[in-house]
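Here the complex is missing a single protein chain, while all its other protein chains stay put.
And then chain A:
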Amino acid sequence: QLTPSSFLRIGQLSNVDLNEDIHELETEVPRQRPNEIPHNEKLLSLKYESLDYDNSENQLFLEEERRINHAAFRTVEIKRWVICAMIGILTGLVACFIDIVVENLAGLKYRVVKDNIDKFTAKGGLSFSLLLWATLNASVVMVGSLIVAFIEPVAAGSGIPQIKCYLNGVKIPHVVRLKTLVIKVCGVILSVVGGLAVGKEGPMIHSGSVIAAGISQGRSTSLKRDFKIFEYFRRDTEKRDFVSAGAAAGVSAAFGAPVGGVLFSLEEGASFWNQFLTWRIFFASMISTFTLNSVLSVYHGNAWDLSSPGLINFGRFDSEKMGYTIQEIPIFIFMGVVGGILGALFNALNYWLTMFRIRYIHRPCLQVVEAMLVAAVTATVGFVMIYCSRDCQPIQGSSVAYPLQLFCADGEYNSMATAFFNTPEKSVVNLFHDPPGSYNPMALGMFTLMYFFLACWTYGLTVSAGVFIPSLLIGAAWGRLFGISLSYLTKGSIWADPGKYALMGAAAQLGGIVRMTLSLTVIMMEATGNVTYGFPIMLVLMTAKIVGDYFVEGLYDMHIQLQSVPFLHWEAPVTSHSLTAREVMSTPVTCLRRIERVGTVVDILSDTSSNHNGFPVVESNPDTTQVAGLRGLILRSQLIVLLKHKVFVERANLSLVQRRLKLKDFRDAYPRFPPIQSIHVSQDERECMIDLSEFMNPSPYTVPQEASLPRVFKLFRALGLRHLVVVDNRNEVVGMVTRKDLARYRLGKEGLEELSLAQT
């Protein structure tokens, strides 16, 4: 079929200029030996697979549907609500646990260090205090990093990129396991207590997702416990819906923003969405924030007060001075521009750092050492800044948790210590709400600069920690600085309250780094509890995103790309209409006949060079010589279950009493199907035949060869497909489009570029 002319046609259509094209056609020698290249961002890893969102409507499925009556489906619906409520409650409880443990451990640490510093200030020998602080930090972070690096590396980072990928339809190994949750929760606690420039909010989203995935399955494969409930939901489609509810519940618990949580799920997983799901997710979010609120208020001793809806509370912004006027809008927009530029700088620096880490610091022990070093340096920088600062504030009437006197007069404290000698959450709130004049502009500037680099350095370490709070803190610091200078310029006008500018700066910086739009606006609005701030926050985030996108992409997208994940964006690259399914697809395709020899199936499945997951099933007429028409599609997991239960034609004839396979058998094996190597097939059995017609999906989605890439992309993304068969006009299989075939086209700086596949 491959004529020279068709080759030429393809060559012209692909997006490279003509001179190169000719050159390529001349040197067109297929290189077969494996090619090694250093890691870069233009790769797609083979490690990642798609999730099976498409329902396989085979005979078994139809039978089950017939058997279950209408009332039973109603119970399924009720079960969904029950699961969502449980997700909310458990997510809230996990958030409470993290909050309480962090508060106590961090309090203990700061008290120990403070007592030590107070002691040595009088006697001399402050270098010992520095050593104590650095060692404490480093050892706590070491434990946190050890568990992440050696037990569950997927728990590193904030987890938002991973959940984004999961909702996008990429199966990240281990991402929703119970073990990951445990490591994540412990890791977050340890890294926050270890004084790193991190927050505990981002990981809540991951935790919520794991909780959701775990509960909805009614069992834990890690613990080998099956509670025999919710068996109906053991499918990728159902699990994905609950995971989006869990992510929403996580956001809601982290920021006290239930609507923001729903919108976060909407923004990140929007290609699969329906209205019932939205309402259920909202329910889970509300339950989550309410649980957190009530438990924390009981813990703080004022039950029924319900004053702490999230892990971080920005405090109340409803005083007279906090209002804004129309004249300030341009100022806010300018802050958005600054936030966009600083965010882009942050991302660019982090990009280089992450690339270096992937290439050179890939051994777990090195990663642990790096995390420890960062922790020690963070403590040192903090100490030196506090040591050098001569900015003292009276201790009376201020609400500093751990006032460090150091070289200040008795009854005063070092104002730099409020920023560095505290958990980042508390520092953010202080920057928002401390009265004007609490901070020395010089000290604040130094703090911003230092914290910017520290946060940038910290993100991407092998510890589980989020980037939300550090971003907010950087933004709040320069925002406040901006506010102070503004009120200095305007000779102390009443409207230039620095707290308001701190909030806008925080929004701008966060927007510039993560580039979230709708959900972030609502999250900020809900966290401040002030609806009138919606408009300026929206403007700030919009500007920050536009300005930032001009330079580099968002932090999460960048990390997804650096992980070589085949992530499908909203739409196909705009200039790709000239590409057709024929050029996009993989070919030739390994097909199975409807009645296939067991030996062939086993051989195909155990072939290590091709780890295909879906096999088109074709008509098995032995008399026709050419490729027969497409009849259906069968998945690797289904084949494995069939082989395991030895559903062979000969056996069916031998023992009529043998139990017929049900859909339940497939669900029980989900989600960890055994590898083909673990299934023993004897020599005799290899000669048996296997009839696939009952188990295959009889109506797989197909496209003609001429369909354009955007068309294929739309179908693929909107339906959440895993395999898309390309057929010719006689319904014969010519190729297969999978996620990696589509994800490899990307709009780069010089037009359309193509990523290559790599083993990682």
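FYI, a contact is a pair of C-beta atoms (placed from the backbone, for glycine too) under 8 Å apart; a residue touches a chain by one contact, two chains touch by 3 or more; residues count from 1.
Methods note: contacts and distances are computed from a predicted model.
A.B. asks: Looking only at the UniProt record of the hidden chain, which name from "OSTM1 protein", "glutathione transferase", "Transporter" or "1-aminocyclopropane-1-carboxylate synthase" is the right one?
C.D. replies: The missing chain's protein name, per its UniProt entry, is "OSTM1 protein".
A.B. asks: Of A:Glu63, A:Glu583 or A:Asp665, which one is in contact with the hidden chain?
C.D. replies: Within the whole complex, the residue contacting the unshown chain is A:Glu583.
A.B. asks: From the list A:Ile358, A:Leu520, A:Leu605 or A:Leu663, pick the residue that touches the absent chain.
C.D. replies: Considering the complete complex, A:Ile358 is the one touching the chain left out.
A.B. asks: Could you list which residues of chain A touch the chain missing from the display?
C.D. replies: The missing chain touches chain A at positions 2, 6-7, 10-11, 14, 16, 20-21, 24-25, 27-28, 30-32, 34-40, 42-43, 46, 121-127, 130-131, 134, 300-302, 356, 358-363, 366, 369-370, 373-374, 376-377, 380-381, 383-384, 387, 396, 406-407, 409-411, 582-583, 585-588, 741, 754, 756-760.
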